[in-house]
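The excerpt is restricted to a subset of chains, each kept in its original location.
Chain IDs A, B and C follow the sequence of writing; residue 1 opens each chain.
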């Protein structure tokens, strides 16, 4: 049994609050256990320099931890005047994952800014960011459709992400911070509704892992992501 | 009448949610109208270099707007790798205001970090930050007292802050963004429960103002701050 | 009596040397007691990006301490590759104060750069900067008028600034560094010739102050600023 009483293949409770703030075209507060991420999607009516005149859109993501999102206070990156490698790695992951399910050619010359700000971090912040940002992205796209700014829905698929890992020899789904800290293997996966892989990143923290272990982790992730997509759908069904 | 129906001397509705996140020694979400600020107070068991060995504590504040706290998305200061003058001015104001009501000699060699992160900005973010941070500071101090880490309460007074201004010739209390934008005079005041001034900052945006106008603004601020301190007290009375 | 023999309501000696350097459109060395600030005003024939095409001008100020302007050498901000919060706060104050007495719509698409470089700091550098920069601004505007680049004088008023404070319970005018260091309350005020307020910033360094104390400080500042404006006028009367 896990320290919060969950089964090995059980997700933490997840809450998705849409329209959490009023200005963003899509604004979702996602809570996965004690992890809380505010995912805001903003639409800007221009694209970066390298895409101008090509009649295509762009999507980019930024990620940040509030200073006291963590057990010990972490120094602001603005105060340090640089982004950590961890931050850059995560925001690149979020951006790539979302770009895989949107047809940017249907967006016109617009930039979609995805801001994932972690208010409280208890493990799985990058996958919660992806899962929540997807819902905010749907809202932002629907806003553009309703405004008549888009003629066609550019979203190609549902998607969500979760973490899996091996802790004390056991493969488990949706690690909280305490489990993540002790994990021998740590894997993050983003998938579509059909179980196709968007992104897979697995790391042996200390001991390399076998193909069998990878397959077991994959099965857990697939199960979790299917459940997450169900929750997203239920949530989005409410006007 | 004001555009949200308030009287000239009326505060916006204010909500103070304590223990909003779980790690910080004091964590308050303050909502003033549509302005939302998360105020986290963290205790660190050391002081900056210039104070070491003097048996005194330190308090410092940081302030940040989330990128989509505002009507248009603003670029992260971490991405720009510098703090704007506005941010620095505000965080210095918050820090000075709180230092004025705490006896740092009674804190031991500890640093109090006050983090004010604006989730939604609709005017008055700096004064809402001070008002909310004060409550979080009380919680953090009480935590240290309960843990036996402090033998005496270092807080000297209650305090809160508000904005006042002159909009189309009329002095008014607690400006929302739309009013602030049109204001000819803009003033922020922090006061104690006895109506003593901690900080006063008044700016003629275009036209200098008279001493009589300043006095009228002062009266409004004093009224508002008394009401805010009542709300803080009610809120803190709940265990 | 004060440590330099002044009365409580007495300014330090002030020297204003115009045309201190030869390239700037306005160049003033202002000396207030031992505080020395070089105030150069430069005219640039364009405006920042956000104002282009609006047929209006802009005014911005920068402030810096030379490394050995102070008792102990301070590290250059260029070497630290960041501006301190104090510097940003001061340069924003100088800029706002000067913008309040100039009609930028009459400047054409020009930027006025105000550079205040402190050669020696003995208290009151920010208010000396404002007082000196005003004179340099008059010279720069007269230069543009003489060149036929402006058809109308955009300056709306005379103005100057000074500091006041409470030191050992006594309200006093124009604090030198040693007084400023010991002050319980510190206030900077910029006013027009008619005694209207452009900017007021008062801070309780340790103990909050009463409205009566604020009024006393205000009276002192008003007296000092009237005298400063007389000196500016005498100085500017010389061709």
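Assume a contact is a pair of C-beta atoms (placed from the backbone, for glycine too) under 8 Å apart; a residue touches a chain by one contact, two chains touch by 3 or more.
In this text, all values refer to a predicted model and were calculated from it rather than measured experimentally.
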Given 3 shown copies, how many make up the whole thing?
6
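Just so it is clear, only the chains that are shown with their structure count from here on.
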Lowest number of touching-chain links that must be crossed from chain A to chain C
2
Among the chains, which has its CA centre at the largest distance from chain A's?
C
Mapping chain B onto chain C via their CA atoms needs a rotation, nearest 5 degrees, of 180
When you take the mean of every protein CA atom shown, which chain's own CA mean is nearest to it?
B
Measuring centre to centre with CA averages, how many angstrom lie between chain A and chain B?
33
Overlap residues in chain C, where contacts from two or more other chains coincide:
82
Complex contacts: residues of chain B adjacent to chain A
21-24, 27, 34, 36, 38, 40, 42, 44, 62, 64, 66-71, 73, 76-79, 81-83, 113, 115, 117, 119-120
Where on chain B is chain C touching in the complex?
82-86, 88-89, 91-92, 96, 100-101, 157, 191-192, 194-211, 214, 218
